[in-house]
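As structure tokens, the structure follows; a few thoughts come after it.
Only a single protein chain was left out; the remaining protein chains are all shown in position.
Our next item is chain A:
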Amino acid sequence: MTNAWRAAGITYIQYSNIAARVLREALRTELRTDAAKRNASHVKFTPWANGRPAPRQAQSES
């Protein structure tokens, strides 16, 4: 593809993230606040040891 963004090292996933964010920003006010929550993604890690989740990490993340 001959896209300028691709030449600058941006992937389609990153392109997609920007496009989705701009769409959320352009929504009607009552929808925008809720939509903005989707801008960030959250990942929770729970390390497992001996077949059980390690409790310390799980507590600090919750």
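Note that contacts are C-beta pairs under 8 Å (C-beta built on N, C-alpha and C of every residue); 3 or more make two chains touch, one makes a residue touch a chain; residues count from 1.
Just so it is clear, contacts and distances are computed from a predicted model.
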UniProt protein name of the chain not shown, from "Elongation factor 1 alpha-like protein", "COP9 signalosome complex subunit 3", "ATP synthase F(1) complex subunit delta, mitochondrial" or "Protein XRP2": "ATP synthase F(1) complex subunit delta, mitochondrial"
For chain A, the residues touching the chain missing from this view: 1, 4-5, 7-10, 12, 15-20, 22-29, 31-32, 35, 38
